[in-house]
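One structure coming up, written as C-alpha cells, with questions to follow.
Every protein chain but one is kept in place in this view of the complex.
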Amino acid sequence: MNDTQAAVHHHVAPQGFIRKYVFSLDHKVIGLQYYGLALLAVFIGMVLSWLMRLHLGWASLPIPGLHFLSANGAPGNIMTPEYYLSLMTMHGTIMVFFVLTNAPFAGFGNYFLPIQVGAADMAFPRFNMMSFWVTFTAFIVFMLAFFVGDGPPLAGWTAYTPLSSVGGTSGPGEATGQTLWAISIALFCVGQLLGSLNFITTTLDLRTKGMTLARMPLSTWAWFVTACIGLLAFADLLPACILLILDRAFGTSFFNPAGMVVSDQLLKYSGGSPLLWQHLFWFFGHPEVYIAIIPGFGIVSHILCANTRKPLLGGTRVMIGCIIALGFLSYMVWGHHMFVSGLNPFSALLFSVPTLIITIPSTVAVLMWVGSVYGAKLRFNTASLFCLGFISVFISGGISGFFLAQPSTDIFLHATYFVVAHFHFVMAVAAIFGIFAATYFWMPKMIGRMMNETLGKWHFWLTFIGVYCIFMPMHYLGLAANVRRYSAFTDDFLIPLIPVHKFITIAALLTGAAQLIFLWNLFYARFWGPKAPDNPWEATSLEWSTPSSPPPFDNFGGKQIEVFHDAYQYGGAGAKDYVMQTDPASVPAD
Amino acid sequence: MSETHAGTHAALMEASPFGIQSKKLAMWLFIASDAVTFGAVLFGYSFLRVGSLDWSYPFKFSPSIINAFIMTVILLTSSLTMLAGVFAAKAGNKARCLAWMGVTMLLGAIFAILHLREWFHMFDEGWGLFKNPLGGSADFGAGFFGITGLHLTHVVSGVIALAVVALGYNSGRLDKNHVETTSLYWHFVDFVWMFVFPIVYLMNAAR
Amino acid sequence: MASEREPGFKFYVGIWIVMICIAGLEVILTYQHLPGRTFVGALLILAFVEGGIAIMYFMHMKYESPNLFWTLVPITIFVLFMLDHIWPDALRLARMNMFR
Partner (left out) sequence: MGGKAFAVVLTIITLLSAYFIVAHTWWLPADISTTGPAIDRQMDETMWEAGILFLAGQLVLALFCWQYGDKPGSKIKHWPGGPKPVVAFGIIIVGLEVVALSLLGSKAWGAIYMTPAASDAIHVDVQAEQFAFFFRYAGPDGKFGAVHPELINDASGNYFGLDPRNDEAARDDIVVGSLTIPVNKPILLTLHSKDMIHDFFVPELRIQQDIVPGLEIPVHFTATKTGRWEIVCTQLCGLGHYQMKAYLQVLPQDQFDEWLKQQSGD
C-alpha cells in the first residue's frame, strides 16, 4: 500500500543559478526565501512604525526626506494625518501577513518541517515554489500601493467597510491603494493555502521510519496544527477579499448599506452590511492570530528543551493538547473583536465565554514551560534567553486578554491603546521573540555558520527591556482612555498623555535601532562567521543528524534514517546527557 | 519515477494514517478548504438575505427552475460518467476511460453553456451584479451572479483539468490515480451545486 | 486496499437516480407553500443528505480509511457550523434597519 506514498521528491539536485536559488524546488531554499522576504518586510514595517511613533510624539516634527516617500503625504516633510493612517495600515498589514505569517510558519516551517520528520523534501515541491512566488507577488502588489496616485490605503489592516469599500470618495488611498490591498491579500491567501496543503500532507505522509505522530518534535506539531488552521482560515478570507473587490470595482453592495451619503452624494448601494465584512474578516482574523503565535509555542518548547537539558514538563502530550485546543478555540471566539461594533449583545456574551476559556490552554502551556525551567541545567545562550523572554512577554500579553475577553470591560477598553498593547505583546512581540529564538538556534544549521553570542545577548537585553518600555505604558494609556488610530491628540483628556507617547517613541526608536545589531550579526555570520558544527547545541531532533550544515540537497545525504524515540531525550547523567532520535540507545538514567 | 525506487522508499517510511496517495490527500484537503470558501460566500449571501427587508423572488417555474433542474441533472449525470471513467481506469481499460472522461467534459460544457444562456437572459431582463429590475434589494444580483459565477469558474476549470489529465493519461504520463484524484474535484463541483441549487434557485423561486 | 469493498457500477446508477429524485423532491417542495422556516429547514436537510451521499459514495469517502472521514468532515463542519454565530446579527440587520 505504501507505494501510494512514493512521493514526488526523488528529484536530483538542480544545476544553474535560477533553478538553484530563484525558482528552486528545494524546501530549504524556499524556507530561506520566505525568511528573507519576512526580514525585508519586518524592517520596512519597523521603519513605518518609527515614522508613526515620531508623528505621535511630535506631530509637527519634520522628518527629513519623508516627502520623497510621498509628496502630498508629507508636504514639507511633515506627515499629514491621513498619511499617518496610511502608514499605520501598511505597518499592520505588512507585519501581520508578511512577517508574522511568513517567518515562523512558512519560513522556518518550510526549512525544518521536512527535515524534522526525516523527509527529503516537501510532498509537492512545485506547489511549494508556487506558494512562495505567489506570496512574493502579493508583497510586490502590496508595496505598489506606496507609489500609486493617492498613496496607500488608510482603512487599517482590518480594512473595515464601508471606508474600504466605497472607493476614492471615502478618503485618500481608497481609490487604487485599497484595491491593491485587496488583490494582494487575496493572492497571499492562495499562497498560504498551497503552503498549508503541503505542510499537512508532508507531515502525514512523509514521516521516516519510526517517526510516529507522537514522536514528532513539538515544532513540527505546531507547524502542522498551524497549517490545519490556515487551510480553513485563509479559505475564508479569500472570498471576503473577492467580495470586497466586487464591491469596489463592480458596484455590488455586499458590505455597503443603502442610504449612504458621502460628500453630499447619495451612493447607489442597497442592502449590504458592514457587519458582514467584520464577521468574514474576523472569522479569518482570529485564527490568523494563532497562525502567528502557535509556531512560537512549538519553537519555544523545542528550543527550551535543548537548553534546559530536560524534557518538557508533561512531555510532549500536554503541549500538543494545548496547541490543538487553541486551534479549535480560535474558530469560536472571533466575535470578541466586535463587542461594541453593533454585534448582538447576546452573541457578545456567547463569544466571551470561549474567549475566556482560551486562557486555560494558554495558562497550562505557560505552566509547562515555567515548570520545565524548574530543576533545569539552563544554558543561557541567546536562543534560550529569547525563549524565556517569549514566556515573560506571552504572560504579560495574555493577562491583558482577560480584560478584552469580557464585553463589560471591553466596552471601555475596546478601541484604546490597551488593545494595541495587548495584541502587540501576545501576538507581535511574542511571535517575534519566537522568530529570534529560532534564528539564533537554527541559523547555524541554515547558513552553516555560528552567530555571535555577545552581539546576540546585547540584542536580547536591549530588545527585551525595549519592548516592555514600549508596550507596558500603552496599557496605562488604554486605561486612561487613550483612543487608538489617532494621528494627533487634540482632545482635552488626551493632551496630558502626550508625554507618555514621547517616552514610548524614544523607546521604540532605541529598540528599533537595537535590531540593527541583529541584522549586522546575521549578515556577519552569513559571510564571515565561524563554521558551524553539525550539532552545536547538543540537541536531539533530526535536523541535527544531517551530515552537514547546511544539510545536503536531500537533507540526509541519501542515508536512510530511522527514529527510535521522541525528540526530547535529555537529562542523562554523564558527559553526553542526551540521545539523538536516530540513536537506538535510550537515555541513561541518572 | 521508477516503481522500484517508490518501493524501496516506501518500505522505509511510516504508513500514512489514511492509506491514500499524497496527491489524493492533498485533493481532499483542497476540497475541505474550498468547501469553507463556498460556505463563507453562501453564509454571506444568506446573511444579507435574512437581513434584507425587500428581497425579490425572481425565478419563475418556467423557464428558470426547470432550466436549473436540468442543469442539476446534467451535473449529476456528469458525476456518474466520471465514475464510469474511474471504473474503466481501475480496470485498466484506457480507451473506455478516455471516452467516459470525454462525455464528462461534454456534459460539463453543456452545463456551462446552459448557465451562461440563463445569465444572458437575466441580463436582458435587466438583472446585473447591482441591478434589480423588480426594484427590490440589489443584493440578489450580487449574490446570485457572485455565487454561480464562482461555481461556474470551478466547472470550467474542472473541464480544463479533466482535459489535461485525459491527455496526460492518454500519453501515459499520468496514471489511473491522477484520473481518480481529478474525479474527486469534479464530484466536489457537483457537491457544491447541491447546495447552490436549493439555496440560490429554489429559495428565490416566485411562489 | 480499500477498493475491494467497493460495490459495482450498477450501485452507483442507483445512487444517481436517488440523487435526481432528491433534487426533484426539492423542486416539488418549493411549490407546496410551506411556511418559510419549514421550507428552508426541509431544503437544507435534503441538501445535506444529497451532499452526504455525494461525499460518501461518488467521492468514495465510505470506502476510504475511517481516519480520513473522522479527520476531515467533523473539522470542516465544525468550522462552518461556527459561522452560524452570524444569524443574530442578520436578524438585527432587519430589525434595526434605518429605513424600516
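Every chain is named by a letter (A, B and C) in the order it is written, and numbering of its residues begins at 1.
Methods note: a contact is a pair of C-beta atoms (placed from the backbone, for glycine too) under 8 Å apart; a residue touches a chain by one contact, two chains touch by 3 or more.
On a predicted model such as this, the values are computed, not experimentally measured, just so you know.
Shown chains touched by the hidden one, complex as a whole: A, C.
In the complete complex, the hidden chain is touched by one of A:39, A:69 or A:155, namely A:155.
Screening A:314, A:536 or A:552 against the full complex identifies A:314 as the residue touching the chain left out. Of the candidate positions A:62, A:75 or A:342, contact with the unshown chain belongs to A:342. Where chain C meets the missing chain, the touching residues are 92-93, 96-98. Residue positions on chain A in contact with the hidden chain: 80-82, 85, 154-156, 160, 162-163, 170-172, 257-262, 264, 266, 272-275, 308-310, 313-315, 318, 340-342, 345-346, 348-349, 352-353, 356-357, 359-360, 363-364, 366-368, 370-380, 385, 388, 391-392, 395-396, 399-400, 402-403, 405-409, 411-412, 414-416, 457, 461, 464-465, 468, 472, 475-477, 479-481, 483-493, 497, 500, 570-571, 573, 577, 590, in rising order.
Heads up, the rule we're going with is that only the chains that are shown with their structure count from here on.
Of the two chain pairs examined here, B-C and A-C, it is B-C that is joined by more C-beta pairs in contact. If each chain is reduced to the centroid of its CA atoms, chain A and chain C end up 36 Å from each other.
Remark: chain B and chain C have CA centroids separated by 15 Å (rounded to whole angstrom).
Among all residues of chain C, those that touch two or more other chains are 75-76, 79, 83, 86, 89, 91-93, 99.
Listed for chain A are residues 1, 232, 273, 276, 279, 283, each touching two or more other chains.
For chain A in complex with chain C, the residues that touch the partner chain are 1, 228, 232, 257-259, 273, 275-276, 279, 283, 328, 331-332, 334-335, 342-344, 346-347, 350-351. Those residues of chain C that touch chain B in the complex are listed here as 2-3, 9, 12-13, 16, 19-20, 23-24, 26-27, 29-31, 33, 39-40, 43-44, 46-47, 50-51, 54-55, 58-59, 64-65, 67-68, 71-72, 75-76, 79-80, 83, 86-87, 89-94, 97, 99-100. Here chain B touches chain C in the complex through residues 17-20, 25, 28-29, 32, 35-36, 39-40, 43, 46-48, 50-53, 61, 65, 69, 72-73, 76-77, 79-80, 83-84, 87, 90, 184, 187-188, 190-191, 194-195, 197-199, 202-203, 205, 207, going by the rule given at the top.
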